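One structure, as structure tokens, below. Some questions next.
Note that one protein chain is taken out, while the other chains of the complex remain in position.
For chain A:
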Amino acid sequence: MQITGMYWGSRLLDYVDFPTSEVLGPEADADRIAGLIDRHGEIFIKPMFKGGVGRKGKAGLLGRARDVPTAMKEKARLYFAEHFHNGTPVKAEGVTFEGAVPAEHEIYFSLTDSTEYRAPIITLTHYGGMDIEELPPEKIARIPFDPLTGLKGFVVSNALKRLKAPRELISPLVQSLPRLWDLYHTYGMTTLELNPIRMRPERNGRLTPVACDFKCAFDDDDPNWKRLDLPASVDASSYSEFEQEVNRLRTYQGQSDVFVINEQGTITAMTFGGGANALVTELLGESATISSDFGGNPPYAKMHDISRIVYTYWLEQSNVLFIIGGKANNTDIYETFRAMADALRDHFNSHGPQPLYVVVGRGGPNLIRGMGYLRDTLDALGLPYQMFGHDSAMSEVVNFAQAADRWMAEGGRELVAKRLGIG
């Protein structure tokens, strides 16, 4: 679960009384937008991207307006704006209208967990107005702190002093930034980034930090963020229908991680173990429909459910059903193979037979019983198959699956279909 932008960001920051720019959502009418312009003089119109769509490249998609007609025009332009993120096209779904915040100083601030320090860490700089990556290290403070005590004012103070930040920034930031730890730690975040925080001068000359953009990532394994009651649609776009359906099976016993690689792929790999997942997906490349990790000794019922979903989404287009993993330490091969075999038989029962080549590479407890069960099922279904033990190199088994895929593509599929009586 990831959130980008101030529409939801401002609501989350309200939990810890962190000041934010004034934000209206896509539903705002002309009167409300006019009011916003009256109060702030200028407003920004930003497209809303769901999930963790990054900022880079988004700058060109920013609209500005000092009157309602311009705001509406920018709304029309940006409402369904398209944008490439990590090489994938993403489409906006709405815009926000955000009041401009006059300020002399812009602050970058983030909270995350560092693998270098193995502790939570703040990243802070008052040299705002440019990408943090482009700043030299001496202009950025990265300070780890003790999670048992949390982010304290002195951590912020020390960081700003090291950066030689202007005196007027220190007190407001020391008072406000530690509040973000509550939001971060209490609700199960793994990243919280405010960029920029604009330091708005008040009438008494004191500066108030105002968050003007927001990004956070929640820990999928932490139930605490669910207390925020965020609608599932906030992040829905980053998961395919298939991924969402499998994710619903997410429990702590047994992995159920999937990722769609190529919707036109022809090898559907049921992969067991994070390592096998990494290796097999890499070797299969674009011929894979999905990348999966179903290791961790899933019980029969969960494996059956996973298989049913995978087959429903991917089997029809697949030439090869590829069951692959290393020598399992604890995953019961009999239980997992029985579940996959039963689900395959049920799939054929309900969807009719379909041409498929089955390739298996696996090792682990109850291996032969598992292979035997799968063999009997495949014999009954009339599908061609080969099964390899754990003493065959996994990469060689991948090569074999690819050869089977090529043969199927070059006419084998029709031959198997004929053998099944559906040609």
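To be clear about the criterion, a contact is a pair of C-beta atoms (placed from the backbone, for glycine too) under 8 Å apart; a residue touches a chain by one contact, two chains touch by 3 or more; residues count from 1.
The working rule: contacts and distances are computed from a predicted model.
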item	value
Omitted chain (choose from "Multiple sugar transport system permease protein", "ArnT-like N-terminal domain-containing protein", "CoA-binding protein" or "succinate dehydrogenase") - UniProt protein name	"CoA-binding protein"
Selected from A:281, A:318 or A:354 as touching the chain missing from the view	A:281
Residues from chain A at the interface with the omitted partner, ascending	2, 51-52, 54, 85-88, 113, 115-116, 118-120, 146-148, 185, 188, 190, 219-224, 238-239, 252-253, 255, 257-259, 261, 272-279, 281-283, 285, 291, 293, 295-297, 299, 325-330, 332, 334-335, 342, 345-346, 349-350, 360, 363-365, 367-369, 371-373, 375-380, 382-397, 400, 403-404, 407, 412, 415-416, 419
